[in-house]
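If you scroll down you'll find the structure; I have some questions about it.
Shown here is a partial selection of chains from the complex, left in place.
Chain nomenclature is as follows: A and B, assigned in order of appearance, with residue numbering initiated at 1 for each chain independently.
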Amino acid sequence: MFRFLVCRGIKGGAPQKALSSLGSINPARSVSSLPFATVDAEEISGSQPAEVQNLVQGKWTTSSTWNTLLDPLNGESFIKVAEVDEAGIQPYVESLSNCPKHGLHNPFKAPERYLHLGDVSAKAAHLLSLPKVSNYFARLIQRVSPKSYQQAHGEVQVTQKFLENFSGDQVRFLARSFAVPGNHLGQQSHGFRWPYGPVAIVTPFNFPLEIPVLQLMGALYMGNKPLLKVDSKVSIVMEQALRMLHFCGLPVEDVDFINSDGKIMNKILLEVDYVAWVCDQDAYACSGQKCSGQSILFMHENWSATDLISKLKDLAQRRKLEDLTIGPVLTFTTEAMLEHMNKLLEIPGSKLLFGGKELENHSIPSIYGALKPTAVYVPLEEILKDKNFELVTKEIFGPFQIITDYKNDQLPIVLEALERMHAHLTAAVVSNDPLFLQEVIGHSVNGTTYAGLRARTTGAPQNHWFGPAGDPRGAGIGTPEAIKLVWSCHREIIYDYGPIPKHWEIPPST
Amino acid sequence: MFRFLVCRGIKGGAPQKALSSLGSINPARSVSSLPFATVDAEEISGSQPAEVQNLVQGKWTTSSTWNTLLDPLNGESFIKVAEVDEAGIQPYVESLSNCPKHGLHNPFKAPERYLHLGDVSAKAAHLLSLPKVSNYFARLIQRVSPKSYQQAHGEVQVTQKFLENFSGDQVRFLARSFAVPGNHLGQQSHGFRWPYGPVAIVTPFNFPLEIPVLQLMGALYMGNKPLLKVDSKVSIVMEQALRMLHFCGLPVEDVDFINSDGKIMNKILLEVDYVAWVCDQDAYACSGQKCSGQSILFMHENWSATDLISKLKDLAQRRKLEDLTIGPVLTFTTEAMLEHMNKLLEIPGSKLLFGGKELENHSIPSIYGALKPTAVYVPLEEILKDKNFELVTKEIFGPFQIITDYKNDQLPIVLEALERMHAHLTAAVVSNDPLFLQEVIGHSVNGTTYAGLRARTTGAPQNHWFGPAGDPRGAGIGTPEAIKLVWSCHREIIYDYGPIPKHWEIPPST
């Protein structure tokens, strides 16, 4: 599933720092000299209406349709928002679709981005600590979401502190992983935090700066590419904040920003889901028992040069019904599996490597399947063809696998095949070459991945996390982390026992 | 949202320990002496079919409808499963509905249950370490999900190790919380892991013991009450495992166990959602900007005896449009808010405490709202009445609140009101009495809760987690934990570099 976050409103005011130090700020206007700003918070009015643009694929754009906002204090038409209609969604769909599921960065891909985002945060925090800048945003907030100056300024301060918190190395500390010794020498299981890739954020009107900045930066820090939609009534604040972040070094392609109504937004997300990968919600529906792993073996040319296939065949042929090392298939009949095999064998270049026949001398009832261990070879280039891809990657929950091979320079094609699959439970990367492992792990999203020359799904320590990645509802099993993340939610209690400071008096309203 | 987990199948075999030590196990039958077992794994056959029952509200039950299973190896009708049909779902709905959202236990409620479940796990782990018991389950698995003895036995072993892992104090270690110093003396923010309350687990056929036991125990450890449905083809294994867990001390009311088709299961879950709380999925839909907190003040009789209300009134009246300490409401018109107020004032015993009028001398356009700070008193017993509850707890995203009061012995009624609300974002419990705080926190689920005499939503440290609890998709904001949990997913890499052990040889097939 696509990570799609709708932020609900927050009642009652942002947490604030003591505001006593605000005395020196002159809330009068001083905007014009801000190098990133394109509007003047004080001057927006019916006679000088401001314009809010969209951002996609690194470019600020307007639109043929303008949505006009009334000043909540006097009813003047004071802001024009460029709204994207159905005809205009294609660039947003493309932009999201171009981000792979493994994200813009992860611990095995472009880790320098963690540091860079730490720098962006430090710089933005410093800017927001300047009275001129914090006043600009406080006033801009007041214009569209009327609240007292202290409340609006408090929102800016919370945002500023948040950015300070993720300065320097603190972004990469968010990607901290852990590892536990395995069952034998050379084995270790590692738990990583992985991005979702393309994501969408929809935020409400009541905290026009704090909510979108915090969620946006959080999404970026972890390696996602966000499409951000803020309630149009207040989106001018975040449009200006994005310009400030660009000024501080945020790459302009990292975030897309859209003004639209909910229907258009929904349409984009549906298209992204369809284009990038079909939503696997059926995997979560109650009706079926679907397996999350397509059974396919990608064999590097170095392995092809060995007798690997012939050994696989020998081992498969040792299996027998008597000791149940081969047995009935509960979800597919023999006929269905053979029919599937025959369709595969029609693909040019494909061939039966072994198996492909019904078990002999068995009394398995016909509602179940009875097939010898079977492997079908399909050429890599054929797998990737649109007309074949779904057929080849169809899950057969039985003793059936696809085998293909690739040359060294075809690794990107293999990775593309992985990206296009719909389910990402397990995989094994059988190599002891750290650079190869890094390349494959950094460009894939299987929730449980076995890596190394002894990598295999049946030899892992019993305590490892077993579950899919890429879906916020994905449920792991087998470890303390799995139990905590799947079966409980976070709850925060803020104790504030006091004492009340001596000489405390009721402060002015805010 | 209800925590509803569908476990997908797992391809390729459970992780296993080295099996070399299995030599001494005699796979021959020896079941009859197991004190918890109601079937004999070896004897099940067409002539002596086994029966699988359901468990609800602590009682094993049969059903008028039996589903008959064929032996996958020879086609005999060898197991009869009592299937629950639509007429029989009421006890399951009731059982789930009776579990509050804050669960059977949490760090502030019945913590001795953490220890007790640690004991149950230790005892069950010991039982499963006995060859007689592990062989029983391995053979039972083989009968319904044919695989080699080593594979079936491996599944039992993984389950046994899992239970060992959560012996002793390890269950309570799962509930480990953390805390961070606040902004001033007496303030600290604490992050807890909170249960969801009633939950449902649906598991597939391929690992009839391991998947349901691991997910079931995980759910129980964290304080949930699970309804478990295993694929009927293999549910006999888990039925026997539940009997073993009861034998080890698991309270019989802790888990319900049902055999049914997916439609029936779905119906139960929908009813639970409806009875216990209306699904708040609209909170996540794209269209609206909904706030998650109902604005209501429950005033203990000790506070009622003070001049709290009159002080509230004085402070409200200091607010003025000029400095925006009161301002336009962006989502409700004045008219809509007054209409809501008038409906409330029709409730017997209710009264306007202050406000209730449009702002004076304003130029706020009529599409927005302009209301003086308003408070309406409604008697507690009226709030709880079905005909009033929805009206009173309706969210008005404006300067509008409900005030009620309660006597010391009415605290359970207040807690019931909290339980019945649909959204659980923030709350403040204004007391320095640790026992009172414990009672209220332990019986509620607000995601962000302020506690203590200085508790207030606007004075918390900027770095605290802000978000709702009770929904696996709930998204927090503001802390490193929030970023990690909302914007990334877990990925596990199991490295297995080797070396291959000296003198290694190909083992027999499994």
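Criterion: a residue touches a chain if its C-beta (ideal position, glycine included) is under 8 Å from a C-beta of that chain, and two chains touch if they have at least 3 such contacts.
Predicted, not measured: the structure shown is a model, and the values here were computed from it.
With respect to copy number, the whole complex recorded in this structure file holds 4 identical protein chains, 2 of which are shown.
Note that only the chains that are shown with their structure count from here on.
If you average the Cα atoms of subunit A and of subunit B, the two centres end up 25 Å apart.
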